[in-house]
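Missing here is one protein chain; the remaining ones are kept as they sit in the complex.
For chain A:
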């Protein structure tokens, strides 16, 4: 009998399994369960993008692409970044097409971390940064963001977290799960702290196009002096509703790109070819589709924030992504208890804030990648639940 615990790497064994995975498996099998838990768009990939993928298959484009990705794809990304975010990267030397933004995060961490290097990770945040940091030998240094700051990372918080071992700052804004965004002035304050250091910024801007209000998303890489210390990550999943295509990219200064490309070529070879052909069309013709989907998300966002506040689940106004992060103080329950009871008594699945870091305690994440009718039904059940808690 093999004792696998002696065979599996200590690193893999040390990774915490997702604590509520089991909980959501239950939700998946529950009859008449309404989920507000999914973290991907409900829209289908716009037709002209799907069609481009199909056409590429019809024409037999089924080989690997170059490691860095199709030249046309990279040219398209360069053009898109300049057009939408005033970012200027050389498609030949400063860019790599990856298997979703997820691979890009992994590459960036593995390319720069030495054992013991610290990575500052503002929490609550997307769950991958800390485990991937550990796998790369680094030490995650969580910074608990505060609701009263709108879950933004402040310059003071950043300064306090920096030590001589700090190698990198992860900047995940617009933020999953809070919906917080950093506007230009917030970014400028952070940039000032980093200016005289060698600390790199890993900016994960996968939700950049889902920024609401009249002001557009600003990337920290576009601020003076920041490009040389920034690893910029974006992808197609959220903006174009292309999660299943697994397509993203990373842009950074040449020495960093060279290191990341080496890891990418040995581990992955290249991003899916079909997806790249679809991505070229997304970049070229997808601006209107982005606007349409963003408008729809924006209406749902306003609907949800208003309804939750009315029910006593107070939430600050999320300005990005497609999540709201309301406080559940009114229920008198902890995050996990709230979610479990809500699931079993009302068959509504939401994600406990603690899934995104300890500082998420007292909050839950509600996704609005659902129709208004679906949201409305779920909110009705949550309202009943709150009443039964005796606090609604």
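The rule is short, and it goes like this: a residue touches a chain if its C-beta (ideal position, glycine included) is under 8 Å from a C-beta of that chain, and two chains touch if they have at least 3 such contacts; residues count from 1.
In the analysis below, contacts and distances are computed from a predicted model.
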Query: The chain dropped from view, which UniProt name applies: "Nucleoside-binding protein", "Ech Hydrogenase, Subunit", "Lrp/AsnC family transcriptional regulator" or "Amino acid ABC transporter permease"?
result: "Lrp/AsnC family transcriptional regulator"
Statement: Touching the hidden chain, out of A:42, A:340 or A:384, is A:42
Message: Can you tell me which of A:27, A:206, A:231 or A:282 touches the chain that was removed from the display?
response: A:27
- prompt: Can you list where chain A touches the absent chain?
  reply: 18, 20, 24-25, 27-28, 35, 37-40, 42, 126-128, 176, 299-300, 302-303, 305-307, 310, 349, 351, 355, 372-373, 376
